[in-house]
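These notes concern the structure reproduced below.
A single protein chain has been removed from this complex, and every other one stays in its place.
Labels for the chains are A, B, C and D, by order of writing; each one numbers its residues from 1.
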Amino acid sequence: MEFSLYGLSDIVLSLKVTALANFFALLIVLSTLTVLFIAPNYRLKRSFYLLFTLLVASLFLIVYAHDYLLFFIGWEVMSISTYFLLSFTLSKEALHKYILFAMASALSLFVAILLLYSTQHSFLYEDAKQSYLAMSDGVQQLFTLFMLIAIFIKLGTIGFHYWLVDAYEESHNLFTPFLSAMLSKMGLYALILFVANITQATYVLAVMGLLTTIIATFKAIEQESIKRLLAYSSIAQLGYIVTVLSVADGMGGALYHALIHTLVKLLLFINIAGVIYVTQKEKLSDLGGLIYKLPQSFVFLLIGIIVLAGMPPLGGFASKFMIYTALLDAKYLLLLAGVMFSSASAFIYVYKLIYGIYLGHPTHKNLEEVKEVPWTFLAPQYLLASLLVIIGTFPGLVIPYINRILGELNLTLLSFETIQTLITSYAQYNGFVVMGAFGGIFVLVLMMFMLLRSKAKKPKNRFDIAYCAEEPNEATHLHYGYSMGQELKRVGLIHLIAKNSSKYFYDFLAKQMQYFSEVVRKIYSGNLLLNFNIAVLFLIILLLWSLK
Amino acid sequence: MNIKRDIPTATLSGFALSAVLVLTLITILLQYLPLSQQRVGDALLVLNEKEGVANVVTTVVVYFRGFDTLGEIAVLFIASLGVGLMLQPNTECRLKAESNFMLQTASTLLFPLILLFGIYVMVYGHLSPGGGFQGGVIIASGVLLLLISHKNFEVPHTVIVAFETVAGVSYVLIGFMGLLLLDTFLGNFIPHDIANMGMLLSGGVIPLIYIIVGIKVGSEMSGIVQNLMQRSDDV
Amino acid sequence: MFEFLNQPEVIKTIVTLGAMSLFFVGLFGLLTRKHIVKVFISIAIMESAIFLLFIGLSFNREKVAPIIDATQTQVATMNDPIPQAMILTAIVIGMAVLALGVSFAIEYYKLTGKTEIDTMNEMRF
Amino acid sequence: MILFDLLFMLLVAYITGFLYYGLYRNITARFQRRLGPPVWQSFLDSIKFFSKEESISHGWMFYLGPVIMMSGAIMTLFFIPLFHTGESFKGLSSYGNLFLVLYLLVLGALGNALAVGASGNPFGVMGVTRGLSRLFALELPFYISVIALISVSGSADIVCIAASQTEWNAFAYPLLFIAALFSFVGMMGQAPFDVVGAPVEVYSGPASEFSGKFLALLMSQSAIFTFAKLVLMVHLFLGGASGFVELLAKSFGLFLFVIAFGAMYGRFKTPQSIDFLLKVPTSIAIVGLILATWS
Partner (left out) sequence: MSSTLFIALPLLFGFATPLLSRLGKNALAYTSVLMQLSLLGLALSLLLAHSSTTVELISIAAPLGISFVLSTASLLMVLLFTLLMTLFSLYYLFQRRANAYANESKFFTLLNMLLAASIGLVLSSDIFNIYVFFEIAGISAYILSAYSKTALALESGLKYLLTGAVASIFLLFAIVLIYLHVGSLNLAVIAEQFQLLPYNVKLLISLLLLIGFGFKVEVFPLNFWVTDVYQGSTSLVNALFSGIVVKAYLFVFFHILYLFLPQGEFTLFLLYLGGVSMLVAEVAGLRQTNLKRLFAYSSLGQVALIFVAFAMQNIQAVQAAFFIVIAHSLAKFMLFLALASLEKTEQNMHIDRLKQIDSPFLMVMMFLAMLSLLGIPLFVGFVGKFLLLKSLAVEGMLTLLVMVVVASFIEAIYYFKLMGYMLHKGTRSEKVEVSLGEKMIFVSLGLSLLLLGVFPMSIAGFLQNAAEVLLDQTAYITLLVGG
């Protein structure tokens, strides 16, 4: 559907239903529905729903736009409506941080699309490649720079993530799943468009992606607040996608991982939203031992972290596998090693997450009255978890859909035989067999174990543990594991990551800016003598400059 | 001799700036002196033969460029309003001492003459040098004289306002009459036979407007002067 | 002996130089004086300089004042009336602005006791 | 047929694993000038523990943890073929690949961690923390080596990698092998990277809350897992195996080497070991990878 804007014949806008757009639209629908499912638990103002509707509308606009102008409009509206949605809970500083980065992102996107427009006078995706090629080298670099800044800020790529963590942490528990699942995906969508339509920008993406995965993973390990931890985890997960998009055939893996990540982040954030709902606590150090109070939630979180860590046999492994083989295919071996390294490091924070909330013994007594979360929290989790299990079992299920997108983008298709298998040039993976074998072995071992079972005595209370021959009491700090990962700081390299923060850089920037402003402000002192002198000087300079 | 010790830097730099600017201006102006130029004024002189009055400047001021004058009246009106707003009449701020008897008598005697002269200049503005502005200012100077000489003299505020309001409104209304009757604003709708040029009753609306301008300028200038006078003592 | 002075170029040069020196005086005052009244005076001087320049340069020595009477009926020999009309308007406007400015200054002085424009800094910017 | 295969593999692994473990205890004893227990002592111990009752249970997750560990070990075993030639004893390897195996290697650790976490013992968690912290550093050189091998052989299938070696990868790419060995020593829980189970400092480590059948299950798991890992190394670096004799010889050789290595060194602290692993073996592996794939 093409139409023009502002009565100007030189601007053609277009909305188009493409497979890629549908893919993301599906994710939007899924996220919106699941998030709305838990909404009745919170008392929200009417304006919240209004803004949320606006946000979802803007997301659809972004997705179905087929030219960069509509895309940009959607992008801005998304940023602003998110701003007001966040404003319900965010502190002033975090809010300001968010919007500054969002505006920087929007404006650099604006510059980029205008640069694109300047050569071929078209905003359409079809013409983007040509427009790009028509630019001079310098402008091409400028364009890539601005475009990537815009995208990276939205993705929260390391260095540009300063806003993201605070925004996630302080946002409404209802809204966090959506933030993580959808809003960052829009950055991804932009990146996919950029990579597919314009240029690959291989090295930048590779380096940024790898740095993001590794640094964000270690940052996540350090966190003590659940939402901060998951925020960093989101950054890291998107880092994988950025990395894999740097290679020629990475699109399939990227889409696959985007799907999985959306599902799992929805699952995790809804899960912890439920936990926070029933306990009113957000710090890992305040929680613990909830497994027997919230057993269903525990299982869902377990599924979530298994996916997040990319463990077989669930969906997470399938997407990781796609990413690995794509990198392998492109012979980006060190990159692959880096990605696998950060994937292995992720075990620490996923364990920290599940341990901190559900395992161990709570230090505080007041968690003993907690009941299982309301069914409105559980229902979407059932849906998401079963989706993840199904994708894990039949990893080929989504391949035809991804292939449709790849075909549309003129990329190499993924090979597809049955829905149980994923086939790449290096190896194949049969999710059904893995799932079946694991299930079978698990059940067999369990049965054998049950047969041999004898009555074990239950611990009397939470202090009934082996504790260095001492008797722990109320004053003892039982919940130890929430601070795990601290000792990693003693490792030089990791210490470097932990110690340095983009905060210093941005603070420095802000300080310089304010200093500069203070200097410039002196000009407007309202001193008329100065103004007249300068006016005359200005006139003289101009006169003498151009006098013949 | 140390110049810097005596003269502040700001003065020096101001001197330098203004000197450089003026020298540059002089260079350009002298480089291209406008000597003989076909000007729109010449065309107006010719046009005046058909439409105007004896004093061509008056024709230009009141008729050909009538809107400038209207605007100018407006400026004066606003300025007097502003001065009135800023320096609101305060009966306590008067001259402290009564002025000398001779001055009082002379000014009382002179004032009607000045007024008369002002009115003459106003009324004959379309025939001889002079006109509404000049006449108005002459009248205002008469008022100033009285203000200086008489401690308690005051032109009532309402009188001033009445004059300037009526004059201003009638100016614009005359303009509208022209618009209605002749389809141009300020059009000369009163019959004006060119043969009468040089006579008192000639030129249609031109003398009328100039008299109105005179009244307005006179009242406004008087108002300004009076306002400034009444506040000047305690500054 | 001073016949050459009658040449229009010479007259106009002299007028230009004179008017511009007046302009210089005004400009110098504007740029260096701080007392508010002096600034107003400087502005008035600059305006006068421009009026002088205009009238002087548009004046033609061979022509007469543009007033038609019994002796003067030839429009071709009359001076351009427009500069006069313009200057008339401009003078009144200038006067009005000055009067207003002075009234502002008086009121300001009464309130704050300040007369110098560089000390006018009530705003905490 | 396949079920028989799997069962046999399990049996082989179980027995061989305990055999190796017994030999290990003997050999370390010799190193330390002791006599050491009988070779089958561990095996008998595990059988005995199965009949003991556990002293305490911390709920169902605590119960399931060892089961997950066991399942992980068996899964690992099944997805690694015993021989790279022939049709039999391939297990399920044709349905998986090396990446899967790499992840399965960690599955057991996760189950362990969950169970220990569920027990709520702070010291157990301390051990888990150390283990997980060490894990990524441990894996990195191994990953790099494996990636290099996959890239060189053009397949992520273990059979193909094993089959594609004209000379042993260990000799063709010595640097990769050395780097992988460092990791392997750690994976086997041997000194100097054995801080996880450090019995003295951390009051018997992650296993501190496990007793009775749990311990038995853990021991069996350990035996199977050890064997699976050895087989993997044999396939990756030592030219694979086409018969039992070859397999046992190569794996035992490797096992001996690891023990000897472990006996020679003291123990690193966690940060030390991470630091070391991230510096030395990783550098070696990177150099090896570049040498191997440079063309």
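Things to note:
Operating definition for what follows: a contact is a pair of C-beta atoms (placed from the backbone, for glycine too) under 8 Å apart; a residue touches a chain by one contact, two chains touch by 3 or more.
Just so it is clear, the structure is predicted and the values come from calculations on it, not from any experiment.
Considering the complete complex, the chain that is not shown touches A, B, C. In the full complex, chain C contacts the hidden chain through residues 30, 36, 39, 43, 46-47, 50, 53-54, 57-58, 82-83, 86, 89-90, 93, 96-98, 100-101, 104-105, 107-108, 111-112, 117, 120, 122-125.
For chain B, the residues touching the chain absent from view are 25, 28, 31-32, 34, 37-41, 43-44, 47, 51, 63-68, 70-72, 74-75, 77-79, 81-82, 84-86, 161-162, 164-165, 168-169, 171-173, 175-176, 178-179, 184-188. Residues 5-8, 11, 69, 72-73, 76-77, 80, 83, 87, 92, 95-96, 99-100, 103-104, 107-108, 110-111, 114-115, 117-118, 121, 139, 142, 513-514, 516-518, 520-521, 523-528, 530-532, 534-535, 538-539, 542-543, 546-548 are the ones on chain A that touch the missing chain.
In this section, only the chains that are shown with their structure count from here on.
Of all chains, the one whose mean C-alpha position sits at the greatest distance from that of chain C is D. Distance from each chain's C-alpha mean to the overall C-alpha mean is smallest for A.
Top contact pair of chains, counted by C-beta pairs, is A-D. With each centre defined as the average position of its C-alpha atoms, the distance from chain B to chain D rounds to 107 Å. Centre-to-centre, using mean CA coordinates, chain A is 75 Å away from chain B. As a whole-number value, the distance joining the C-alpha centres of chain A and chain C reads 71 Å. In chain B, the residues touching two or more other chains are 10, 13-14, 17-18, 21.
The list of touching chain pairs reads A-B, A-C, A-D, B-C. Put simply, chain C touches chain B in their complex at residues 8-9, 12-13, 16-17, 20-21, 23-24, 27-28, 30-32, 53, 57-58, 65-70, 75, 78, 80-86, 88-89, 92-93, 96-97, 99-100, 102-104, 106-107, 109-110.
The part of chain A that touches chain B in the complex is made up of residues 529, 533, 536-537, 539-540, 543-544, 547. Every residue of chain A that touches chain D in the complex is listed here, in rising order: 289, 291-292, 298, 302, 306, 309-312, 317, 320-321, 324-325, 328, 331, 333-334, 336-337, 340-342, 344-345, 347-348, 351, 354-355, 358-361, 426-430, 433-434, 437-438, 441-442, 445-446, 449, 452-459, 462, 464-468, 477-478, 480-481, 484-485, 487-488, 490-494.
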